[in-house]
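Quick one: the structure is below, questions incoming.
Only a single protein chain was left out; the remaining protein chains are all shown in position.
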Amino acid sequence: MTVESTAARKPRRSAGSKAGNAGTTGTKAAGTTGTKRTTRSTRAAGKGADPQLVQLLTPEGKRVKNAEFDPYVAGVTPDELRGLYRDMVLTRRFDAEATALQRQGELGLWASLLGQEAAQIGSGRATREDDYVFPTYREHGVAWCRGVDPTNLLGMFRGVNNGGWDPNSNNFHLYTIVIGSQALHATGYAMGVAMDGADSAVLAYFGDGASSQGDVMEAFNFAAVYNAPVVFFCQNNQWAISESNEKQTRVPLYQRAEGFGFPGVRVDGNDVLASLAVTRWALERARRGEGPALIEAYTYRMGAHTTSDDPSRYRHDDERIAWEAKDPILRLRRHLEASNHTDEGFFTELETESEALGKRVREVVRAMPDPDRLALFEHAYADGHALVDEERAQFVAYQASFADTEAEGV
Amino acid sequence: MTVESTAARKPRRSAGSKAGNAGTTGTKAAGTTGTKRTTRSTRAAGKGADPQLVQLLTPEGKRVKNAEFDPYVAGVTPDELRGLYRDMVLTRRFDAEATALQRQGELGLWASLLGQEAAQIGSGRATREDDYVFPTYREHGVAWCRGVDPTNLLGMFRGVNNGGWDPNSNNFHLYTIVIGSQALHATGYAMGVAMDGADSAVLAYFGDGASSQGDVMEAFNFAAVYNAPVVFFCQNNQWAISESNEKQTRVPLYQRAEGFGFPGVRVDGNDVLASLAVTRWALERARRGEGPALIEAYTYRMGAHTTSDDPSRYRHDDERIAWEAKDPILRLRRHLEASNHTDEGFFTELETESEALGKRVREVVRAMPDPDRLALFEHAYADGHALVDEERAQFVAYQASFADTEAEGV
Amino acid sequence: MAEKMAIAKAINESLRRALETDPKVLVMGEDVGKLGGVFRVTDGLQKDFGEGRVIDTPLAESGIVGTAIGLALRGYRPVVEIQFDGFVFPAYDQIVTQLAKMHARALGKIKLPVVVRIPYGGGIGAVEHHSESPEALFAHVAGLKVVTPSNSSDAYWMMQQAIQSDDPVIFFEPKRRYWDKGEVDPEAIPGPLHAARVAREGTDLTLVAYGPMVKLCLEAADAAAEEGRSLEVVDLRSVSPLDFDTVQTSVEKTRRLVVVHEAPVFLGSGAEIAARITERCFYHLEAPVLRVGGYHAPYPPARLEEEYLPDLDRVLDAVDRSLAY
Partner (left out) sequence: MAEKMAIAKAINESLRRALETDPKVLVMGEDVGKLGGVFRVTDGLQKDFGEGRVIDTPLAESGIVGTAIGLALRGYRPVVEIQFDGFVFPAYDQIVTQLAKMHARALGKIKLPVVVRIPYGGGIGAVEHHSESPEALFAHVAGLKVVTPSNSSDAYWMMQQAIQSDDPVIFFEPKRRYWDKGEVDPEAIPGPLHAARVAREGTDLTLVAYGPMVKLCLEAADAAAEEGRSLEVVDLRSVSPLDFDTVQTSVEKTRRLVVVHEAPVFLGSGAEIAARITERCFYHLEAPVLRVGGYHAPYPPARLEEEYLPDLDRVLDAVDRSLAY
């Protein structure tokens, strides 16, 4: 299977090469006992300061039972498991390629998701096509699940645009850089979904640092008051640039939800199966009209904040090393191998696909043209603006005045 | 005892005419078992969606036991009880006078505290002189407890200033109109208290509506993270102008605290004794370095939002009538009478004092001069500003140009 | 069939018409429901269109604008009310970094037809934060459009057009004129939203104003006429974009310009008008463009606001000074 660029409104890349829609399966499996589980989960989540980490796969790849969340992944086939693995491997590969491209000067900046693949793929694969996703700037894995061509993500990091895809083609909003703003957009969108009487849900991503922003907390409250079908997915990767969790919050973040009147759950964000299960649970209750939920995916930012950052200034290597043992990809690989769900062919094929993806990303990025100068004045307004027209005309005339000296622009 | 204008940093008007400092007494009584109670209270507060209303006096004036909070008022003498009664009566009288003055055109606006006397007097009397209080625009009763001359509160409502007292004279900040902002100022101030190594505490007031503001929630989080000695005192008077509680929050407000990592308690805000006890509890734990707490004082705005408001457009009279049965002043009067703590002389004397207060307020307000025109340019900056100087000079020259036609300025 | 109505009522009728004709139009804000807003501009709308279309929100301006953006992304056309000018700032981040920029960020793929209504300006004897004129703080920001009607007909039609606009529009309502009455013809064919209007013709000097100051300038023109001076009054109607052509045409005729607004003069919209008209009319101007507006000081308490706000004398003083050149 090759990685193709994505057409609007087409079914997304399926999770496994031949699998059906994993999301649907899970929905059915879980639908039967939904309400009860909701209650229990709420209680469990609020129990105290001890993290109640939902985990379905141990770091060693052992499948552990969880009465509450098992039903949400009961229908997951080996093929789908391989699909999740493939998603994570390709996402990591894409991410590594982007980091390399930044080093080579092809990108101005890159925000790596390294270490957060399971949280993103698990939650992303839990969405339905009609759901709508609001990312931060690091959700490359979720974008992948939504079918956004990964090369489109690179435009803003290269500096050729501030957001290079049509959000409505894949119901995947643009990356939002001002921390926390998108939580309110997601909530408003979800209010609209409810007004439309649709049973879609909305998934809003943000980080542990973002949880401190007033906008995120106002979003919690609006979502609760309007019972909006929005799931808040907080990737707690332990760091907000150089600030660790205790600089942002006194208690585990998932606990914040209850004070607004909806459940919060902490999930092992390095466990793709658990992330899938918990997100399905939350999305389904949102669809059923039970309102918002908060998921805290406990994970780790393995790399620097962005390529501009130097984490050696503020954290020790031991920490990263300890988390490497919990690597999300390794974990699923161990599980697949122990379950005899894979053979060498699968891995070789994936490696080839991975190489192809890397090559394509390199090629597309290097060929990405700079925007036309006049793009400066494009899209400032939808209906036009007299001053923009005037400035554009002056700009054109000014540029033309160089025509004698220069053969062509720039 | 006459009502005097307040000198800076002098001991505040005592709660009863001959009583010692009620706050000190309570502090001692409670200090012994503090930590344990804290734990219990935290647990109690988080128990579930049912309001855990702390009440020490029933609407009928009957004293009910509360193992957790009784110790905080164990030392309250009959004299002090009479003092609390006096505070409430005089505060209500002042408030009524201000409403009348607005009707007579002497004030542009008035925000009445009618119905909230117990919450304000109880909490206000729990503060120590070195504590610092951040009010909204309705804390006339708290101002009274802090020793701010009530006529000073009227300046901004008359339109002669935007805040007419020196906040540092009584550690009572200016009224803040932009909803919620002061919660952050209080938190910052409390961070400063902690840095200074002082054992003062800070008390921040806000309303049920304000709880929706990002600033208030950011304040919760900063307070928790820095373990700042600040007590958030939310007067839930059921209404934010025309919006009832369910427009602001899905769950009882006191529950919000726990999600930030500190305890929340709901107290009967029409019970002055309970308000006193709970606020003492919270202030003392703050002093002991145990960090912030949230108190939700469950009360009722008996009147209009302000004199500009017409509540008949959005709420029924029955609601107000039902709350009248829980009147804070009546309740304490019943208790005092049933306990034989008062005689007719007390009430007659208080009525005289009340009349005197009303008269003084009327006189002072009517005599309040309009500010000088040049006050426009005063205090825009502490260190001066060239443009202000230039504009002031132009203004003076412009005014002077009318000198021929007019005998004196406006 | 023209009808005489107050500006507040004209906006109310315009919102009603929008709610009637487009099921995607929503009205949101604090107290806009049963209360009908503190100025009764949304009076009766929730009763007739329900709580799903006319929505009382939590007390959080960032939340209001932020969720309105989300609703617009879902295809709605929210008309958001900010209760008073001084309370728009908690929403400023959402307005400046999201509402203004998202269309461009999405290379045109997203449209945000959100109207932010702000009752603004002083002269009503209110307490702090209830009398400000922050229009320059929005007009400086690309991606926003900023308009403000001065009379009932414009209030009605400009609101219709603002709601129909696919761009975010900051709609400043001259609160002290809410009760001024004027003709509204709901069958008229309105001119463009962003065109200025010559409200009174004159030959000796041009007064430029908008919103609440238009009435004052018309009064000033009356007063000046008694002294034999013919003032032209231009009602800008739109602060972004700003119709410099109409102003220029007027100034080329009168050769003198005074700009009047309540907002502080320093970096107020008068600065831009002065700068640009001076550039466009450099050889026509007989006097520098003069400005009458607020001082560089926080808006004063009510008992001082008459000194702070432009009034007839201050406008005529500026006219005198201009004519003295």
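The letters A, B and C name the chains in turn, as written, and every chain counts its residues from 1.
Here is the rule we go by: a contact is a pair of C-beta atoms (placed from the backbone, for glycine too) under 8 Å apart; a residue touches a chain by one contact, two chains touch by 3 or more.
Worth saying up front: this structure is predicted, and the values here are computed from it rather than measured.
Seen in the complete assembly, the chain not on display touches A, B, C.
From the options A:A277, A:L332 or A:L387, the residue with contact to the chain not on display is A:L387. Screening B:N221, B:N236, B:Q255 or B:S354 against the full complex identifies B:N221 as the residue touching the chain left out.
Touch with the chain that is not drawn comes from one residue among B:Q104, B:N168 or B:T352, which is B:N168. When the full complex is taken into account, the listed residue touching the unshown chain is C:V289, out of C:M5, C:V289 or C:A302.
Within the complete assembly, residues 108-109, 155-162, 177-180, 209-210, 212-215, 240-243, 247-249, 308-309, 313-314, 370-371, 373, 375-377, 380, 385, 387-388, 391, 395, 398, 401-402 of chain A touch the chain that is not shown.
Residues of chain C in touch with the missing chain: 62, 86, 89-90, 92-93, 96-97, 100-101, 104-105, 128-129, 136-137, 139-143, 240, 264, 266-272, 274-276, 278-279, 282, 287-291, 295-298, 325. Hidden from this view is one chain, which touches chain B at 161-168, 173-174, 176, 178, 181, 183-193, 195-196, 214-215, 218-219, 221-222, 225, 378-383, 385-388.
Note that only the chains that are shown with their structure count from here on.
Chain centres here are C-alpha means, and the one lying farthest from chain C is A.
Inter-chain centre distance (chain A to chain B, centres taken as mean C-alpha positions): 46 Å.
If you average the Cα atoms of chain A and of chain C, the two centres end up 41 Å apart. Chain contacts: chain A has residues 214-215, 218, 221, 225 touching two or more partner chains.
Residue numbers of chain C whose C-beta contacts span two or more other chains: 57-58, 60, 62-63.
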